[in-house]
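In this view, the complex is presented without one of its protein chains, the others remaining in place.
And then chain A:
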Amino acid sequence: MITTSALQVRYGDTTALHPLDLDLSAGRIYGLLGRNGAGKTTLLSVLAGFRAPSAGSVTFDGAPVFENAAATTRICLIRDDGGLGDPTDKLTDILDMAAILRPTFDRAFAGELLDRFALPRRSTLGRLSRGQRSAFGVTVGLASRAALTMFDEAHLGMDAAARKVFADALLADYLARPRTFLLSTHLIEEQSPLFEQVLILHQGRLLLREDLDDLRGRGVAVTGPATLVDDFVSGLTVLAERRLGPTKEVTVFGGLDDEHRRLAGRAGLTLGPVAVQDLFIHLTGGLP
């Protein structure tokens, strides 16, 4: 549905996005992970047509996105820095305006979401807290019912209860009206179960694209006496090592075959799973 071909974005001398070929299918929920400055917001902005590519292309159902109203009315990006209106705008006025601008906008559903997030209807945008502003962004994003809906850290500042309301509303609406979502997040453990597939951006490049559930099985922590562990992991993809006295723990990426599992058993090494968040940290360069 949305396709990039050799897409590049540069800001002056800085390359924010190196040539990227990406194709997202209709009707899936994608997660976009990356460290601060990895290029997530740049990618989302260019996919939404908020800015032009420096080189290459972004097409939506075959047509270029930038300055193409037919495409951009079917794409909705909610940015973490707002952009929904002026501080003095009333929430209800912003929703009324969105309903006029977007043919697919469901004004009644937006009203329901305001209630579910317990947002004060009579308030202005400027009087909302950070978390309330995010909840309002989610309200606009979901009610847009856009074929491609993107949230840039939709949960920023939301408390735990609001984040659950967000997850429930997203899933319920997705099940009722399947469409494509791309969500960037730093709350990996909490939000990743919502994703079918994750994309990891690192330093402006797509580092990995994989089904979330497959990624969960890809990391293995090997623990035991240091020399035995070293022998065992030679030839495997090692992401990280930690030592505690004579014991060593090595994080290996790529899963283990049966032969390696047998060898580990015979050597008395302990094999343990690795959390997705830890895999992400290791894959993107480890701790500073």
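We take it that a contact is a pair of C-beta atoms (placed from the backbone, for glycine too) under 8 Å apart; a residue touches a chain by one contact, two chains touch by 3 or more; residues count from 1.
Keep in mind that, in the parts below, contacts and distances are computed from a predicted model.
S.K.: UniProt names the one chain left off this complex as which of "GntR family transcriptional regulator", "Molybdopterin oxidoreductase family protein", "Tryptophan halogenase" or "Lipopolysaccharide export system ATP-binding protein LptB"?
M.R.: In UniProt, the chain excluded from the picture bears the name "GntR family transcriptional regulator".
S.K.: Just name the one of A:120, A:254 or A:273 that touches the chain not displayed here.
M.R.: If we include the chain that is not displayed, A:273 is the one touching it.
S.K.: For the chain that's not shown, point to the residue among A:159, A:214 or A:231 touching it.
M.R.: Considering the complete complex, A:214 is the one touching the chain left out.
S.K.: Out of A:10, A:28, A:186 or A:202, which is the one that touches the chain we can't see?
M.R.: A:28
S.K.: Among A:60, A:105 or A:195, single out the residue that touches the unshown chain.
M.R.: A:195
S.K.: What does the interface between chain A and the hidden chain look like in terms of residue numbers?
M.R.: With respect to the unshown chain, the touching residues of chain A are 28-29, 164, 167-168, 171-172, 174-175, 189, 192-196, 212-214, 216-217, 272-277.
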